[in-house]
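Showing just some of the chains, left in place.
Chain lettering (A and B) follows the sequence in which the chains are written, and residue indices restart at 1 in each chain.
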């Protein structure tokens, strides 16, 4: 099959962020090209123009398209002939800069893949939503854990009714790396994540609880009604929360819990989802992503492994696999699945075809808005000792 | 060493409850004699006098001491010569009967090992506490999960400061057996547990969340301040809660969560404790009780196995083991450890020696009171949409 189907060419990518010391920039660059459906051809790799240009060889970006700023990049790329011009911009910068970059990119006509949390606050997110809705751009948000094949399998199973009516959702995201006050040392990752001016109103809950919440929503599709949240800062002197737990009432009566920690010693990146339905329950854990446990009373516990050829796999789950079972897939591949799904839409756009914008396989601008609403309401509820606040945003997709 | 040390004889036990269809009566009878330190010599095995007597051969209780009622048993045993008379009474009946039986037994001069939750409500528990305090009786409550060697190891490690200051406690108790409305069929276990007249104000939270809460308290010793709780009944028509989650503020600022479920498909008896301290974190899970994971940033994850001979084991942990490592111990042995610890006190009492009554290794009447307070406040908080209520009871031990 030709690359990107009828489009018959690779998509052209620009990276914003990713200069030296960046973790997530390299992840985006790797994931984006994993399937050979895109090429990284341009970038504004740092907010510092000199560093931006100096980082280009790391990514094999030609000097001519190593821009000193996003504005320069958007202007010059738009001046290129259509068959050279970039198709999309990946935004891999600290939270507080997402809005401006993403908005400018969409307004310049490009598709965007934006890191999460999507913006600095809800107001920005809602404004960005309007901009995207007024455009024809494909807009994805890198809630990368939704890209794991078994997460998509879980989503398809819930949609198929395999779990019955959902009663309870328990999600968690447990880390330990911020157990000490790392932001006082020269650790860039820690520094901006614990700085309210760069990270936003929440620390732990903005950085990782949003992922966990999104995962529960992505898999079950249940609409939330209200949230009660308790944030804590356990490392003395830290400016933002590093631990918290929230309870969510869903529209259908289900009860949800979201727990996130950055201060649990030795815990690495333990994203976990447990879902209890009237017909079956399921459990998936990111650190062992090629397995999902499905249980029903009276039956053996069943371990669904990521197996593209197994009869039990749904179409959605199987399509997200690249390797046969037993050949583990992991973080990069899941991340790449968010890209891959959005490429289908980008190719359609480039071909002048219609494509779904709201009910997408990849997390989108609507999910981005909902994530910011989640962060805002968590912080507000926590400030009032866990008072119940609404959580159903008008833009939330079912 | 002679049996029960200087006492140099087995302790004599009477069982209340345990007639046909009982699960927990058999567990008490098995656990009590596992170490050959006690003999089951008498019983009032059912509230129905005829069934009580008919059940005696199951336990090899001689006809003469197979009583038709508790009152008869206490009276006749007290009439026996001291060297034949029972030493203690094990109460293995439904919740609503515990108070009367336990109180009578203590007042009759006997030691008591009482099932949990200790009474039907807090008022009974507080009254029973007074009775026990006014007596010289040994009074244990069968929060059996505290008897696992690695739970005691965890307690000792926290006391030793190995985990540092505790910031977070997450306990859960997840089951699935009440996923369907089993109480409508002829299932005795389900019937009384879901009947407010027999079980008390809470279902799931009285039956199992109390265990989970007790475990967190037992291991960390942290005193609670307030609780906010959300109970749910997911099986239509059920009279009591079958799911819930609670958040606890501890005196030292730590945050706790307690989650319990009886409606999670295929989940069996998943009691789990996670504790985050400033120096290390730990995780223990009842279904795999011979392992505990201790983690600290920068170090390999450490699996502490139940190994009485390992240098890393504390005295408290090692003393609770019966077998070398790799020879798994399980539910009965843990249950028997509650008995074994109380036997030391019973032997001391029989010898006229002093013994600790509040800060005991085994769960005691103070813990029983606290458990009932927990249940009461959970139900009350849940009825008010999770309002924060006090949780520190005056009787709670540190």
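Definition applied: contacts are C-beta pairs under 8 Å (C-beta built on N, C-alpha and C of every residue); 3 or more make two chains touch, one makes a residue touch a chain.
None of the values given here were measured: they were computed from a predicted structure.
Visitor: Given 2 placed copies of the single sequence, how many copies form the entire complex?
Guide: When the whole complex is considered, it contains 4 copies.
Here is the rule we go by: only the chains that are shown with their structure count from here on.
Visitor: Angle of the rotation mapping subunit A onto its copy subunit B, from a C-alpha fit, rounded to a multiple of 5 degrees, please.
Guide: Rotation angle between the two copies comes out at 180 degrees.
Visitor: Report the inter-chain centroid distance for subunit A and subunit B in whole angstrom, where each centroid is the mean of the CA atoms.
Guide: 44
Visitor: With touch defined as at the start, can you tell me which subunit A residues reach subunit B in the complex?
Guide: Counting only subunit A, the residues touching subunit B are 167-168, 170, 176-177, 179-180, 228, 230, 232, 234, 243-245, 247, 253, 255, 257, 259, 261, 263-267, 274, 276-281, 294-297, 299, 301, 385-386, 388.
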